[in-house]
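A single protein chain has been omitted from the complex, and every remaining protein chain is retained in its original position.
On to chain A.
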């Protein structure tokens, strides 16, 4: 791996990992906002309006950083991966353009009304804007995941040209959009986003309940988010399983890496946790013998192709990394199911908000979906290596020819510096908004003239 490749990969991984903190949050939070504002329109209860306004402010902060870091991603395909851009422009480019025209435009235009339109449009139109922003972010994820899924399981294309001039051409647009992994991966990503957003609401609300501040608002928000989270957590079990089936069928090398399975063809175990020694081709840990075979074929003895059945140059190199990130994601998924179902049970028993230790768990649980989303993404992307487009284009052949290592290094340092600063500021401002809490309307007549010290 030469320096330009290494640095470009680090830069892409870093900028996308950082970006990927925010869109899932805004998708999940957007759905919670729709519920909150919908409840306000339905019940006319002021509490829901105050709740909506409070979470809109946090939404704005998250959305803003998501957009700014997202524009970087779009341009990086051209700056650092020019050969890749040329190779997949016909396909990946059209999905990206569709995202801009059908999703991003919708979110951005109505975001202005969501944030600043309170006194400019009627409550119904405002609610419509909230719904459209949420829909926009959901569509946005759709096109991005479609584009990425095509890289994982290409279909509906043919290759034209040779060597560096080769490129993929769309032959069947809908086969490209609904390639074998699109639906499974999109539903998996979308639910991951719902978990990220709802757990942010849960965390902040739990913190208020513990501190005995804004308790009415916090309990209302907690209940809304808990339902979103519980349904999502269970749904993730289904989409996770479906995604694994797709990987089994179309990306055997990735599946083998996910479970540290080396033998050419033998029944494969399912690990609950473990460690892979790729050099000695050994995987140690707590396992269900034949478990993977059973999940895939409903038979403990059916063989599964291992890494050794794949040509060495086509195998993912970071096997232990893929194994660990995959298992961490699964473990977190299981934890989230247990946590939300148990909480629903306590809610039913009317003991939820009195269970202080559980509230403390929720305060920190905000990190779990975030970590799961990140490591899930690493599993998908690192597990695909050495291919950038699976089976068609190697990552090492996708680079920009015009770019020098020192330029990538300079830009990497620049992005690192800015993103670290941005993240610190984000946490600081998020914390500040949380400390401030929702504005409660005690003196109705002052509403319009009141100047909010935090926002002014």
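The rule is short, and it goes like this: a residue touches a chain if its C-beta (ideal position, glycine included) is under 8 Å from a C-beta of that chain, and two chains touch if they have at least 3 such contacts; residues count from 1.
To be clear about the criterion, contacts and distances are computed from a predicted model.
The complex includes a chain that is not drawn, and of the options "Ferredoxin-NADP reductase", "Alpha-ketoacid dehydrogenase subunit beta", "Cytochrome d ubiquinol oxidase subunit II" or "Branched-chain amino acid ABC transporter permease" the UniProt name matching it is "Cytochrome d ubiquinol oxidase subunit II". Across the entire complex, the residue among A:284, A:414, A:427 or A:440 in touch with the chain not shown is A:414.
Only one of A:93, A:235 or A:437 touches the absent chain when the whole complex is considered: A:93. When the omitted chain is restored, the residue from A:111, A:183 or A:322 that touches it is A:111.
Within the whole complex, the absent chain has one touching residue among A:7, A:61, A:295 or A:375, and that is A:61. Seen from chain A, the chain kept out of the figure touches residues 53, 60-61, 64-65, 67-69, 71-72, 74-75, 77-94, 96-102, 104-106, 108-113, 115-121, 160, 167, 169-171, 173, 400-403, 407, 410-411, 414-415, 418, 422, 425, 429, 432, 448, 450-456.
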